[in-house]
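As you look at this complex, bear in mind that one protein chain is not there, while each of the others sits in place.
Chain naming follows the written order as A, B and C, and within any one chain the residues start at number 1.
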């Protein structure tokens, strides 16, 4: 998580630019390798329950969070590991949470779908599709009322376009000019159904009908995401009203870790295409090398470090104790 | 209620046109005079509870219902007397319902806000703002599935634009090309708040974002409403998908019969303007006379007949018995 | 000095005004809460003092603005949400139950949701089935929520202040038929802790456990019973969660006969929970089965004679109490 201050309109300082995009690369790699470990834990039956992997969509979370400040808020989804990490959470406590350990972000009570962290402005992942649209908008309301200059970002999948409450809160956000950005991660599928079968009309049209400033961006291009997000965040922070960002992306894995046989709803070719041609990490790596910001070795080094970090984090989580049973009755009331 | 068959595009037969527009006039007058009696009953403390008068908005219900067939469905709202009458209900059983009598459409169990009548395709008024959007859309679904050629019309006030479920069902209606028409009666106020304070963006844009065919019409012009509705209904019936009709109108009275002091939310001038310049009945009367379809006497005669009908209907309802107490436990389960 | 009297509506308004004065984080979301002061006029005058920045008129979007209140509560405000009729909470159940009630727990205690949802309950207003329900049992069922049911102007003020100051989501139900009820309300600041029942009338022969407007019915019934030499105790839990089981059991053990009165449906409702608590906790002290009285198991009908038959009245309660005592006296 950087405190991004650059303005896409202004000519950027090359050194800080380089730092920013290397950081973005590192963040994407960390997310990818985090998810690798998650899948491993699941496959080895070491993780309770299921998890929804973010691999393939890294540029969205990272691009958006690189446009945010530490104190800005986010809300996240069932597919939330990427948002958490991009906003600054540490993998050890995340893995601990995924394993239901006391050292986890939620003392083990939340699990994969409910990681929350006040220190990084993470209001929480949400297992209800569209369940956090009100929460993010409310955080933006409070930010505006308290005048603390914060912005709230609401991440959701394109499946949440089916939830009416999204339209209720977009209307309110626009009426009240709230500093909120709705980020629609369009990865083409609502679970096992292609979004075109569930989505009439147009996505941007829906946000624009409520007066929101809305843009679509290539969600595999971290720089494009970051620039679009920064524009909308800057606008929102300045009191000019909410924004809506559709990021077109793809999830490499199944809907959840257990969704292995996917051919009845999408082809191997399609998956192959995205992985080989549209991978956000590879695309960004090429760009970094082309720009002379990095070479293969330095990028490899980033991956080595990130993998080591994740392995350590998993070790920490595996060794950490479960909460003791009496804790089950704690935290019901504040 | 006529079985309208004329097509606005085709050159109309003058005689049947005349009959249609005279019928529309009569229907509007009947609604106006029905509501006069409702207000009277309330003022004389003869009616239990409250009622929401439709006076001023008659051209919307009548214009739309003149484009429907008897077997088509409607759903209605808390401000529903006009829709009921326009779809063919009889005033005597309506008044009986308003007074909680057994002879009422719902055996007294529904009251003003829940009149329903299978014989005229009235699926029911609804006291939940937006509460019938799903019901109307479901009726359209069944009509399509059963292939019975029916259309469903969902009346609602512009306040229902605040309910997310409207967007959920518009999406579904468009995906499934259902024969449904959403009629948004924009009378400028959600209770005591001007709709511009509650409605960001544009109304038609909201429907269009979901792919619906959407139009706005002068809701004080019964012919314009009827023509616009017929176009959308015909389209929907032909399987071309749902329509959305915004009808701009005005309610003359308070939000409900007890809302007497209204100056804190709207001016007397505004009310005066609509009543004197924009009255749907007067406007239509002028047109009928100008066209030579009617003269003052014949129109006065319609009013005399309608008033007599309403007086009779009230008498019937006043004289009708209450349900006996044991009926309270009937009709819970079918 | 004569006691000051306020109506129930005035007491609610005063509680809100005092809390808004003393805590700038308190704000109110709802339909027509500002200039109109709500259709029940409960909030009249507040916008003049606190402005539209703090009395926030919303579109008719119960899910939307309740969700916004949840987020605002997490991030520094103390919102009070106004849901005009209790029936409309059906539209905000995800926000209250999946979100507000669980966030503190799911986050391992890291986030808090200090908000109040005020709404109404109660029938006999000739408003028919979609404007007359008493759905407080649903919220009472959900861990993470507190549920308040004031029965007098005094309690309304003190409990609402406590609810606003609470760190948890609290659902506050006002019987719309009680808004004009008058009662003494001191001018000075006071709050009534959530979870403390009150004996509204002391008695020996039978206990009437009653909530919300049923407390008034119970008190009326107790007067009728007194004339028949039956001494009824009326106890008001005031909150269904936390539930003051100790106080209720103490009264049950003292009188050994209990009727539980609640305006919600009895079936799977508040009366059943309290009856079960008593039947379990005072098992060896009861002389008769605990009787439950609540709304009749029907959607509330519009027709006045039908609607009136759906709710317990002083007379029906008195008759039930007499029948229970006759057996035993």
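Quick notes on this structure:
By definition in this document, a residue touches a chain if its C-beta (ideal position, glycine included) is under 8 Å from a C-beta of that chain, and two chains touch if they have at least 3 such contacts.
It should be emphasised that the depicted structure is a prediction, and the values quoted were computed from it without experimental measurement.
Per the touch definition above, the residue from A:63, A:159, A:179 or A:280 contacting the chain not shown is A:159. For the options A:122, A:137, A:171 or A:199, the residue in contact with the chain missing from this view is A:199.
Of the options C:121, C:162, C:232 or C:270, the residue whose C-beta touches the omitted chain is C:270. One chain of the complex is left out; on chain A, the residues touching it are 48-50, 97, 100-102, 106-114, 126-131, 159-164, 190-193, 197-199, 264-265, 322-323, 325, 327-329, 332. Summarising the interface, chain C meets the missing chain with residues 87-88, 90-91, 93-94, 97-98, 101-102, 105-106, 128-130, 137-138, 140-144, 240-241, 264-265, 267-273, 275-276, 279-281, 283, 286, 288-292, 297-299, 301.
Seen across the whole complex, the unshown chain contacts chain B at 73, 75, 104-110, 114, 116-118, 123-124, 126, 128, 131-143, 145-146, 152, 164-165, 168-169, 171-172, 175, 330-334.
By our rule, only the chains that are shown with their structure count from here on.
Ranking all chains by how far their C-alpha centres lie from the centre of chain A, first place goes to B. The mean-CA centres of chain B and chain C are about 37 angstrom from one another, to the nearest whole unit. Taking each chain's centre as the mean of its C-alpha atoms, chain A lies 41 Å from chain C. For the pair chain A and chain B, the distance between C-alpha centroids works out to 47 Å.
In chain B, the residues touching two or more other chains are 161-164, 197-199. Shared contact sites, meaning residues of chain C that touch two or more other chains, fall at 58-59, 61, 63-64.
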